[in-house]
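The complex appears here minus one protein chain, its other protein chains still in place.
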Amino acid sequence: MPVYVDISRCIGCRSCEVACKRVHGGSGHVNVHFAGDNASVPVFCHHCEEASCTMACFTQALHKVGERTAFDVEKCTGCGLCRLACPFGVVWTDKIAHKCDLCEGRETPACVLTCPANALSLDFELASRRARARAALVAAHGGRR
Amino acid sequence: MIKVDEKKCLGCFSCSNVCPSQNITRTETPELRSVHWKRCKEECDLCVEFCPAKALTLVPYDESCPEPTLSFDLVACKICGSRYATEPMLKRIESSLPANLQKDSTGLDWIWVCPVCRRNIEAERATKQMVLGRSRKSP
Partner (left out) sequence: MPQVLVPTVCPYCAAGCGFFIAVEKERALGIEYMPEHPASEGSLCSKGNAALEILYHPDRLRTPLKRHGDGWARITWEEALDLTARGLGGPLKKYGPNSIGFFASSKCTNEENYLIEKLARVLGSKNVDGCARLCHAPSVVGLNRTLGAAGMTNPIKDLANSKCIFVIGSNLAENHPILSRWIHRAKDSGAVVIVADPRMTHTAWMADVFLQLKPGTDVALLNGLIHVIIKEGLIDREYVAKWTRGYEELAESVRDYTPEKVAEITGILAGDIVRAARSYAISPASVILYSMGITQHTTGTDNVQAIANLALICGHLGREGTGVMPLRGQNNVQGACDMGALADFYPGYRKADDPETIEYFRAAWGVDSVPLGRGLTATEMIDKAGTGEIKAIYIVGEDPANSDPCSQNVRAALDNLEFLVVQDIFMTATAQLADVVLPAAAWAEKEGTYTSTERRVQWSAKAIEPPGSARCDLDIICEIAKRLGAQFNYPDAASVLAEINRVVPQYGGITRPRLDDFGLIWPCPNLNHPGTPILHTQGFKFSEGRATIVPVSYKPAAEDSSWDYPFILTTGRVAVHHNAGSMTRRSPSLLEREPNLFVEINPFDALRLKVADGDEVTVTTPRGETVAYARITERLKKGVAFMPFHFPGTNILTSEVRDPEAMIPEFKVSACKITRRD
C-alpha cells in the first residue's frame, strides 16, 4: 500500500525528507518540491501498479509484492537501469538502488507518522473524502462566510 | 579473464559493482563515462553472470591481450540539457517497457528526460490545482 499525499495539507516543512533519511541510515527517498511560493509536495515512489522499474530490473531485485514495489538488496547490482526507468525520477543509485520501501519492518512508514500536518496517509481516499466533507460544509453555510 | 562485446555493452555499472577484486574500474566526467577491464586471473565469473546485456564472457588468461576500455557519451536531458545516462541504457529501457508506458499523459517521451526534471514535472503536475487556487486568493 503506497503513501498518498493530501497536497492541500502539505506545509513544506520537509519533515518527511529528514525522517526518511534518518530511518534509512542516510539514504533518503523523499524530495519535497516547491511550486513557486504557493505550494509544496513531497515526491516519492508511487508503487506503480505497472511499475516500469520492475520491468527494467534484470535481476528481479525490484519486484511487485501485492501493491508494493519491493526491493531485494541482495539481488541488486547497482546497474542504474531502474533510476532511468522511473517516470517520476524517485529511484536513485550508487552502489545499489535506493527507493521507498514503505519502511519495511515498521508498522507505519516514518513519513506518515512524522508528518506534522497529517498530509500523508496510507488511505487512498482520505484526501478526497476530506475535500468532499469541506465542500459539503461550505455549501451548508451558503458558501464561504 | 574477461572479454567484452562492445556492441552489447550498455555502459552500466553492474560489472564494476559486483567485481570482488576491483578489476573493473569506471571514470565519469560530466560528458563521458568510461569502463575499463583489467586482465584478471580470477576464476570468478560474477560480472558475466550479472551483466544485464550478456556482453561479457570468461576467456583464458592471455598476457598479450590488451585491456579493453569502452567510452560512452552521456545523453543530454531534453529539458534541462544536463547529461544523465548512456544511450544504450536508455534504448534498453525503451525496449523493456510497453509502448503505452513510454509517454506520459501529456505525450512526453519521459525516458529522454533526466530524473531531476521528471521529479519537477511530477511536482508541477501534482500542485497545479493548488497553485491556481492559492494565487487566485491572493492577487
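Think of it as A and B in the order they're written, each chain with its own count starting at 1.
One rule holds for everything that comes next: contacts are C-beta pairs under 8 Å (C-beta built on N, C-alpha and C of every residue); 3 or more make two chains touch, one makes a residue touch a chain.
Predicted model, so just to flag it, every value in this text is computed and none were measured.
Student: Identify the residue among A:S27, A:T59 or A:T114 that touches the chain left out of the display.
Tutor: Residue touching the chain left out of view: A:T114.
Student: Even though one chain is hidden, which residues of chain A still touch it in the full complex?
Tutor: 9, 11-15, 17-19, 21-23, 36-40, 110, 113-118, 130, 133-134, 137-138, 140-141, 144-145
Basically, only the chains that are shown with their structure count from here on.
Student: Distance between chain A and chain B based on Cα centroids, please, to the nearest Å.
Tutor: 24
Student: Once bound in the complex, which stretches of chain B touch chain A?
Tutor: Residue list for chain B touching chain A: 10, 12-14, 17-18, 50, 52, 84-85, 89-90, 92-93, 96-98, 101, 104, 110-111, 114-120, 122-124, 126-131, 134-135.
Student: Hey, which residues of chain A end up touching chain B in the complex?
Tutor: On the chain A side, the touching residues are 5, 7-8, 31, 33, 35-36, 38-41, 43, 50, 52, 55-56, 58-59, 77-81, 83-93, 95-96.
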